Structure formats: C-alpha cells, structure tokens
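Below is one structure; the comments refer to it alone.
Note that this is a trimmed complex: some chains were dropped, and none of the rest were shifted.
Chain IDs A, B and C follow the sequence of writing; residue 1 opens each chain.
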C-alpha cells in the first residue's frame, strides 16, 4: 500500500503540531506539500519537516501538488470554502474544528460532499480520539451505565492565555464556537440525540476586554435534548491550575467521569503545599495523544474508505448548537 | 455552667441520630424531655437514652417540661407553628431543615423571632458544619480563590432509596425542597448574594412514580445571583455507587472542590474491578460528624448568646429560592 | 445500667484528648476522678471538665476514689507498675501504648492480669479502631484479598515536631517503640502470625540530634513472620506535607491500601500549586475519630465483659517485636 500523499495547509501553532504528527508519528502517510501565506511557516516545512513542495496559494497547491488529501489548519472563516475546493479537486479532507460559524456555510459543504461520497471529509473533534473519551464511549456502548441521561462537560483554560485571546474574539465566534463546540459535540455523541432548547449565563469577571464582544470569561449553559437527555456546559478562561477539560456522563445505571483531575503526569508531590499534582497547562498537553490518533484515523479512513467517526453532519450539528447557545448567552433567554 | 436542658421532638430515623448525639456526644447539654406521637419512639427515649420526661403532646411538653431549648426533628409542615410556640414559651429552638415550604410561613416565624432576640433560633443546614464545607468557607474568607463566581453543587442519593421516597413526595415539597434546599443554602453562603433568576430541567428517567407529582429523579438547574454570580445544581435519586454530595466553588483566582469522590473510608481496594473505593451510602454516612458538630454549635450558641451561623433569614431565603426553583422546574421556563 | 466510673491518670497533650472524649463523647461513662503530678492539669480537670475528685498521688486515687476503671495516659516507664496496681485494686484498665519497653515488664503485667480475668485490661493501639483500618480488617475477614502475605506500613511525622522529640528519645524507647510499635501491631493483626526475623536500616539525615541515641529520623525495616508472611516498615520524622500514616496489605487475591493520601478534609484546591489537598498535620488530626471509638470500646467491654480486640498478649508481642527491631536497627544485622 502506497503512503497517502497529504498537503497540509496552515502551519501556525496547531498546524505545526499536526504537521509533525503526520510526518513523524503517523503511518501510511507522507506530507508532500505545505501551504501557508506566512513565509516562516513554509521555511519550517521545508527545513525542519523536509517537505519539498511548498505553496503560498491554496488554489495553486490544489492544482499542482501531487497530493491525495488536504489537512486544513486554517482560520475558521476559510474552512467551508477550502473544504469545498478540496472536494471538487478530488482530495480527501481533514479540517480543524469548527466547520463554520453558521449553519448555511455548513450546509453548503454538506451538499458538495454528498456529490463526492468516495472522498473522506471529516472535522477534527479531537476529544473523540482521546483514549479516555473513547473508553467512555466503549463503556456506554457496552451498557456499563445504562441509558445516558445527562452530560456535564467543560472547557477551562489557563488564565495566562486569556488576555491574548481577546483580539481574536471578533473572528473566532467567541467562547461558544471556540470552546463549547467541543462539549456540544461530546454531548450529542454520548446522548445520541439533538439539542432542542438552551439557556446560558455568565460574564466577564476578570478579563473585561471580552465585554466589547459580549463574550464571557466564565459561563454556564443548560440544554435539553430531543430524547429527554440534558447537558450542562461550563467554560472558563481564568483557571490558575491548568487546562481543565472534564466531562461526566450520568446514566441510569452508573456514572462516568473523565479527567476530573487534569494531572500532567503520574507524579504526586508531597510538600508544604500538601499532596498535589501539577496539571496540564494547555490543550496540547492534554490532547497530545489524541491529535496523533486523530490524524492516524483520518489516514486509515482514506486508505480503507471507512466512514470517519465524526462526519460533516456531526460538525454541522455542533455549529448549529453553538449558534443557538451563542444566542442564548447573548440574550439571557431560553432559546429553542 | 449548667447543662442546657433540651426537649427533643420527633425520634424517627434522623431524630434518633440527633438524640444520640445530644445525649452522648455533645457537651454542655442534657436531654431532659422527649416528645413524639409514636409510642415506640418514646420507649426508645426512656429505655435506651434514659430520658425520663416523655410527652405525646408538644404543647404539654412546652407547658410542663423543665427545658430551656427544643430540638425539632418533625415533619416540615409542622416546623413553623412549632418554632413559634417554642419561641413564645421562651425556649431556644433548633429545627431541622427546611424551615417551611412557602415564604409566608417563613415570614411568620421570622416576625415572631424578632420579638425574642435573646433566644437562639436556627435551622439545621448541616453541610455548613461539615469540616470540609467549613474549610472551604475558611479558605474563601482567606482569599484563597479570589471572588467566588460560580457554585456547582449536587445532592445525589443511592438508587435503592428512590422508590421508598415516592409516597413522601406529596408532602415533602419534592426534590427541590428536600434535596436542593441544601445546595441553595450553600450557593448563597459561598457567593454571598441572593438568587434572582432560575431555569431547571430534568425528568423521571427511571422511577416513574415521581411523575404523578411532577417531580424528578434527575434534574439540573442554572441560577443567577444579584452580584453576578452563578450556580448550577444537580439532583439525582439514581446513583449506584452511593450518596454523592459534591460542591465546587469557582473563584477568579482558584477553584475548590468538595467531596469529589464520596469515599466511605480511606481504604482503596485493588482487585478485578480495578482500583476502587467504596462510597458512603447515605447522608448519615457522609455527614455523621457534621450532625454532631451542628448540635454542639447550637448548644454553644444557647450558652453564649452568640448568633448561629445559619439564621432564620438564611432559612427563609433557602425556602424562597426552593419555591422559585420548583416553579422553574415545573414550568420549564426561566423564573425571576 | 449505671455509668462506668473512671479515673483518668495523666492529662498532658494526649491525656486531655482522652479526658475530653470520655467526658463529652463517650456514652456509659463518667470521669469521676483525675490524677496528675502537674497542678495545671488538675486545674483543667476540675474547671474545664468538671471532674471533682482530683489526686496528685496514684496510690491515693486507687485507695480512695469511687472508680471502677482507670485510664492511664502516663509515661511508658510507669505503665507496667500502674497497670498492676490498678488490677490489684480491682479496676478495669485502659493504658496508652506501648505496654512497656521490655518483655520482662510486659510478662509481669500479663501474669498479674491472669489472676483477674473478670477485669478488662487493654492497651491503646488506636489504629485498630480507626474506621479505615477496621474496614480493612473486615474486608480481609470476608476474604476480599485472599491470604494476606505482605503488610507495608509506615508512621511518618511532620518535620516541625522532630527537634522537639530529641530530648524525649532517651526515655521513649526511640522511634521503634514510639512509632513502629503501631505498625508492628498492625502487621501481626493483619498477617495473623508472629515476627521471626528482622533487618532494619536508616539514619539521621536531617536531625543530627537523634544520633547520640543511635536513633533515626528516617528508617526502613524488613521482617519475616512465622507463617511465611512479610512486612516492610518505614518511619520518618521529616515529612513536609503532614502526618502520613499509611498501610498496604498485599493478599494473594487483592490489595488494600489505607490512607495513601493523608488529606485533612474532602477539599481539593486548584491553584498555582496544581490540584492539591491539605494534609493532616499530626496523629490527632488523623486519628481523632479512632481515639473516641477506642474509648467507647473500652467502656463497652467493661460493661459487657467482652474481651477487648487488643489484649495484653498482643501488646507484649508488639513490645517484643519492637525490642528485636531496635536491636536490628542498632546493629545493622539480621536479628532472629
């Protein structure tokens, strides 16, 4: 079997991690092209990752590069159009989450993808590939907790990054599209149902710069799902101890908790501060393995034609839920 | 200093525990009278606890018994009237939570109590006396987590007790007055503010008998407070592992988690089921110490004239919040 | 049933705790006499605990006081003689551990006690009464871990107390009689067998003042038992995080760990130091409940004539093992 030839697009902070995984830690793949509008990123691609074929123009790459798949780690505002172009150029596509900030753009992508059923198109909801989240899925499927009836999930970032995020808020879609979109995807995945109503509250308790965007540094939401299930979400940008992504799934016959202490390692330190564990500092630290497993899964799907565990409709649903939750947060009223 | 002479009223399951604490494990107190309409309970008082003075009639006890304080462990529907009578008879009063199921009854008690400022009157929000909850309060007061902005708190009971609770739902006020009233009290205590709006969802996922009362076996609520703080509450009657009361307080500079694994002891068992701890099975198991500390605190307040840490206005606020939350749950709409 | 009338002897740091428990938190008992050579302690007994009958002379108390039992919280060097006198005076006896520092003194006590089979005589190996240690015993008896084959147990004290302990080393018997005697008792209890050989190593790594007594601030021992079982012990006086008493019992079919994080409460703090729990600071903090349960058990045995779970032969065996382990540590050779 030949290696899948991949063109990676976007080599910023996260793009670099994806590229390194694809080059060094994923089997059955070769990164033969890289595309970025930032010359430094292409320099890194050529010199550190040994990717010979580099482009500043995405269309040029699609037209000229000898690739079978693209790996998009670009701005959310570009995702829909870039995915469509890749599909039309006959490529498999992996794209970082979220698919888009509105449902219309999502729908366009879904419609185009329907014309290319032989090509893999998937959005990187990385938590589904984390060994702990995957084990929870396996336990649920095995009946370990009966019927899942409530998902409680949070995305909590280290305070140090908050001020740095403020200028990106205008284009990122805010904390809902950036952070809760993960939790929204998990809730659908574990509950097996669609969100119908949402209520959200919170505020800017520490980083006032988010207020101009009507965004939050701490917020909570409560949501109902079509099958009677519930979800509670929490997002925070003010954690002192680390990146604290946690999820709990309450079933009729048991409860699963994922990541309730976000330890960086298996080391416990006993000193004047008590008995303590240092915590992961960012989502890279927490989901390093998951990013690798996710990339491998994409390559495997491309080789075998197997459907990805997260398809475009899942991604559209997550965006749709994020739109509703954004409205709920901004109005302070129940939406749906 | 003479022992405080106490008359205990109600010697059911919880009343017995209170009586045993007062007799055996609290200093500065003597239980000199007991009152119950159940002859077996008076038999227990006389023969096991050696309480000589027993009554079937509350008014008779107040009129005749040589007591300075009453300890009410009776049905919620009787609380208001019994407290008022005790105050008017010149007694200090401890009464089990909740104060009443409606604000009007609470107000009557508050009004009467205002006329007897020398007498202690307190409601048993036992969690405030638990060493872990008290330590969280101390840490917050010491500034350990900055400004508290979110309280997440839950009362979760073992599934085994659920069916047994169904017939009591009509008079107990349902899960909000019975379970969440504790979490409501804690949220006010830690946030230092009053609830203004509430939204609640859930359902009867397993024990359909609660449906006739529009009550829930699993439910979640999201609440706003006057100072901008938020609270999330969860109640469940379907836990398989034990009684799982947990609270988390998110502050601008740190987070406190209380009781995130409800271990019964400090024993970890490593066997075919993995690495595990057995869990406390009911609220007695979890709050055994707190009940004793609470009773001691009441006796100490009566001796010294110190104000109790939970006064009638706190109790009225908890009932008021429970009324709102009940309405929120029953309507499915935001209330407030 | 009449209260057991107790005379407490020794009201130092630990004696006060015992006295408070007996007065306030134990049922079926009255402390009617107190004995101490320190006037301040008798003042405390009279004024704080309301014990009217106080003595500076032990013999006088035995001769004159209206008591049925004595509770000895005195220097180890006095234990044997005081127990014998109490037995000969017809009293039940509770005595703090250890029974004595040599086997000969233990044997004398055992011999005298044999003549008074109607009187309870027990030594306070408090850990046996701790709910976690008791639960481990119950689990073992229920077959949860098959045959116990290895006990690993440690007594670890906060560094802050170390220098203060140095002057007492000459008379306390050193860390083996003071600290390991607990672990030795637990190993016998869980393994159900007698120690046959021992090897011990360690040193004065931080507190050089112990060297003059050939004592240690950190030490480890490895012991064999007659039934093939093994034990490993650790003692330390240099912990920064708190009092860290831990025990692990390895069985052929499972493992029990007791107290592997010595949390002071159920609070976890998430801050710049990571995710942490504050730890108990001394053995009072760790065994507060156990001291109360132990005192209650003694009173109950006295009332019912039931044999105590820790008898004088157990205490003699612990001393005998401590003598051997002391020799092992001081010689650096295998003893036995």
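A few notes on this one:
Just so we're on the same page, contacts are C-beta pairs under 8 Å (C-beta built on N, C-alpha and C of every residue); 3 or more make two chains touch, one makes a residue touch a chain.
None of these values were measured; they are calculated from a predicted model.
The complex in this file is a homo-oligomer whose displayed part has 3 chains and whose full count of copies is 4.
FYI, only the chains that are shown with their structure count from here on.
Mostly identical positions are employed by chain A and chain B in their mutual contact, as over half of the interface residue numbers are shared between these two copies. Taking each chain's centre as the mean of its C-alpha atoms, the one that lies farthest from the centre of chain C is A. Centroids built from CA atoms put chain C at 56 Å from chain A. For the pair chain B and chain C, the distance between mean C-alpha positions equals 37 Å. Separation between the centroids of chain A and chain B, computed from CA atoms only, is 42 Å. Among all residues of chain B, those that touch two or more other chains are 253-255, 260. Residues 23-27, 131-132, 135-136, 139, 144-145, 253-260, 264-271, 278, 289 of chain B are the ones touching chain C in the complex. By the touch rule above, chain C contacts chain A in their complex via residues 239-242, 244, 261-263, 268-279.
Put simply, chain A touches chain B in their complex at residues 147, 149-150, 152, 197, 199-203, 205-206, 218, 220-222, 224, 228, 230, 232, 234, 236, 238-241, 250, 252-255, 260, 333-334.
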